Each structure stands twice: as structure tokens, then as C-alpha cells.
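Here the complex is missing a single protein chain, while all its other protein chains stay put.
Letters A and B name the chains as they come in the text, with residue numbers starting at 1 for each one.
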Amino acid sequence: MGRYWRTLRRFWGTALATQLEYQANALIELLAVALSLGGSLLLLSLFFGPGRELGGWSWNQALMVQGFYTVFDGMSSAWLRPNLGSIVTHVREGTLDFVLLKPIDSQFWVSLRTFAPAGLSEVVLGLGLAGWGAHQSGVVFTPAVLVTVLVMLVVGGVILYSLWFLIAATSIWFVKTWNATEVLRALLASGRYPIEAYPAPLRLLFTLVLPVAFLTTVPAEVLLGRASLPLLALGIILAAGFFTAARGFWMFALRHYTSASS
Amino acid sequence: MRIFGLNWRIIRALLSSQYAHMLEYRAEIALWALSGVLPFIMLSLWSGSAARAELGLDGVALDRYFLSAFLVRQFSVVWVVYAFEEDALLGRLSPYLLQPLHPLWRYVAAHLGEQLTRLPFAALIAALFFLIQPQAFWVPSLGGLLLAWMATWMAFAIAFLLQSLIASLCFWSEKATALERLLFLPFLFFSGLLAPLTAFPPAVRAWVQWTPFPYLIDFPARVLSGDPVNLAGGFAAQLGWVLLLLPLVLLLWRAGVRRYSAMGA
Partner (left out) sequence: MSAVKGVSFSIAPGEMVGFLGANGAGKTTTLKMLCGLIHPSAGEVLVAGHRPQRRHPDFLRRITLVMGQKQQLIWDLPPMDSLRVNAAVYGIPDRVARRRINELSDLLELGEELTRPVRKLSLGQRMKAELLAALLHEPEVLFLDEPTLGLDVNAQMRVRQFLADYNRRTGATVLLTSHYMADITALCPRVMLIHQGQLFHDGALDRLASRLAPERHVRLELEQPAPAEAFAALGQLDRLENCEVNLRVDPALLTSVLAQILARFEVRDLEVNDPPIDQLIGELFRQGSL
């Protein structure tokens, strides 16, 4: 809808303007992003050495996984943390009322209201790293492969958003547990490494319960031509399922919010 | 007799009020404890990796190291720069500065209150760990426990002083907390939280030894897990860092307060 698209442009225009008010901060953020990536690669290198593999993945292949992780870390810095973290602020300060009275979908508003540009640099860095790792691993970039990777990245993004949103939406009940999303973030850090590097029980956890695998390992496997169709289908089903759950939960949360007293 | 405005009565009052205050936030604190699971994730990676031969820690020793790292982290996590920034923004600093108690003591008390509140949750997570890995269960000797406690305390002191340095910078710029973000990175990678120091190549290890970071997690964790470690050297280094940072913090703080009053808050 044209109105939603225009609104989105205004949302992010104002977000960008706000960031520019604090330019020094933005620069430090960029530096932090670069250093963080450097440190993560240093750490990753500790697992490797002459002739060593991590869970059957070579150094360059593991770089792809790190790259995709960085893409999603950037996504959470850019969109998830600033937006979904504000839900609890709205509830605490009573400004959720303003959001609910606007003639626009409240989940749209709450999820896309702002963004932190520094996160975008992470997304770009992540894509670069994944591309480099893929190139070094001898991946052939055919259109089919690229489209599939894009689809899986969208799947991963939807899963990440839905998980984060589900937890953040609980702030409507529990203002004091606003940092539950930090637990999610900590668990998601497992996505830095290929899922085969983990023992079997954790592998199951990270595929079905907390589908980190679909964020980082599966897109890399797509590039390596190793991803089976059932696996991709599972990812799509999980994404659809989690998103529906997030939407339904939000509607449920709003019904609760509007039946309590001021 | 007062040390920077502190005496027994004040200590008791500060600690009890901060503990009561933190109990109000125990749900949030429990979640903070839970979000410290990164060492366990790293443990599962290291256990399955061929690279663990380099560590000098294997099997049960590796389990104990990472559990100890988790526990040391839980009791040495520092957030003074965030609390301070918020207090500065909300104008709460002025009353603190007018009292005959060095404001940093308040934050120390807040941290101690938070650690005490965190204790049951950290213990629960440790218990869960032992359920999953019963072979790693151990109880340190009394002496070992005391030494580990000391080492963790010193680690907390160093971390607190480092962040207080940055917090003092808030007197000059509102956005000093961004610097904390930068300082956190070398801590994350070189403290031993994600990988014991022995995982690093000797060249890296050589200069990391000169930073305070390994003494924040790696050294105390090894003391706790009973790993043979150079106790004298480690404690000496920790003490050295505290003695270096303490006067720096006090000087910077005083300069900051002077500027704050000159600016008219």
C-alpha cells in the first residue's frame, strides 16, 4: 500500500536524522563493528590450524557461516533491538496508546518505526565475508544458487524477527523481564559456528526449537550445494509458523492490554 | 574514621538498601544470569574440536574451566558506566556529590547487592550443568575456594575501576558509554571467557599478559577449577592493576567533578 510505503520512508528518514544528531556515536559504532568482526575471526582461527576442520567445515566454509551470522547480527542491531526494545518503553510510559490510535497497523509501527544505520554496515560486512568465504571455497554463483540463498536469508530473517518479537511482546505483561531478548541473543551467538560443530542434542535444539541453523548454516550449505530440498522446505514452514505465532500473539497481547485498567 | 566517607554503619546501610533494591529486580537479574550462557556454548564447541589439544585442558578439566569462567563472570560483571550515565542525565548526581560519601561507593554497593541477588540463579545454572555433565562435578577445597573468591573479587575490582574510568569521562561527554562498547571487545576475546588463554598462539599470549584482561576471567577461573596456575604471579598482576587504576580513577573523577560544578551541572 502506498500509504504504508510512504510512512516507512518517513519512519526511516526521521531515524536517520536522529542518528546524525549523534555522529560521534555512529563512528564509534562502526569501529566497534569492525573490531568485533576482527576478534570473532581471530577466535574462529583458534579452532583451525594446518589440516584442521570444525565439524567437517573448512576455514573458508566456516567464514561463510560467520558472514551470515554477521548479516543477522547487523539486522538485529539495525532493526530488532531499536524497535522491539521500545515495546517495553511504550508500555512503561503509556505511549503505546498513541500507537494504537493511529490508523496504521500497530505491529508495523512497533517493528519498523526506526532503525540504527550502524547495523547496516554490519549487514554489508557480513555479506562481503560470506561472499569471500564462498569464493575461496570454490562456490559457483549461478542464478539458481543466488535466488535460493536469498530465499533462505529471508527465511532466516523472518524466523529471527518472529522469535525476537514473541519475546519482546511479553513486555505487555512483564515489564520487569524486558531483557529476555538478551537471553535470545546470547543463545543465537551459537550461530557463529557451523551447526555440525555441536554435539547431537544441541544440533537438534538449534534446528527445531531455536532454529539458529536456518540463519547461518543452512544458507551456507545452499551455497555449497549441500542443502537438501526437505531441509529448505522445513525452513520455510518454520518461518511461516513462527511468523503466524508472532502475529497471533501480538493480537492476543493487545486484547489483554486494552482490557486492563490504565 | 571514614575512608572516602565510609564507615561500618554506612556500609551496612548501603549494602542492605541496595540488596533490597536489587531484589525488586530479581526477574531481570535472573535473565541477565541466563544470558551469560556463552561460555557453555563455547565449551560444547571446544569439546568437540580437534583444537582442544592445544588448550592443555581436556575432558573434565575443560568442563570445569568453562563452568568456572561462567561463575567468575557472573560475579565480576560491571555496569557502573550505564548506571552513572543514567544518573547524570536524570540529574541524580548533584545530591550524591553533595554528600560526604564518595559516589562510587554507592555503585559498588549496588553491584554487590546485585551479585547477592544473582547468586541463587547462578547456583541453579551450575546445578543444571552438573546434571548434564555429572562427571565434571567437583567441590573445591576450602583454601581453593577462598583463593578463588579473592581472585574473583580482584577481577571485579579491576573491571569496576576500568569502567569507572570511562564513567568519569561522562563528566565531559554524554556519550562516553560508547567507549565502553569498544573496551568490551578486547575483554570478550582476551579475558578467557570464550577460550582459555592457552588457546592463543604464544605471540598473542605474550602481549595479552600485559593487559588486565586475562586476570578478569582466565586466572580466577583456573583458580576455581583447581587448574595448576601461577598463583603468586596472578595475584601480583591483579594487585598491580588495581594499584595502577585506583589513583587514575580518583584523579579523573576529581577533575570531572570540578568540571561538573564549574558547568553548573
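Heads up, the rule we're going with is that a residue touches a chain if its C-beta (ideal position, glycine included) is under 8 Å from a C-beta of that chain, and two chains touch if they have at least 3 such contacts.
Because the structure is a prediction, the values reported are computed rather than measured.
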| item | value |
| --- | --- |
| Chains in view touching the one left out | A |
| Residue in contact with the excluded chain [from A:P50, A:P103, A:G138 or A:P230] | A:P103 |
| Candidates A:A17, A:V209 or A:L229 - the one touching the absent chain | A:A17 |
| For chain A, residues in touch with the removed chain | 3, 6-7, 9-11, 13-14, 17-18, 21, 93-95, 97-98, 100-104, 258-262 |
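Basically, only the chains that are shown with their structure count from here on.
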| item | value |
| --- | --- |
| Intercentroid distance (Cα basis), chain B paired with chain A, Å | 29 |
| Residues of chain A touching chain B in the complex | 22, 24-25, 28-29, 31-32, 35-36, 39, 42-43, 46-49, 52-55, 174, 176-180, 182-183, 185-187, 189-190, 193, 197-199, 202 |
| Sites on chain B touched by chain A in the complex | 25, 27-28, 31-32, 34-38, 41, 44-45, 47-51, 54, 173, 175, 178-179, 181-182, 185-186, 188-189, 194-195, 199-200 |
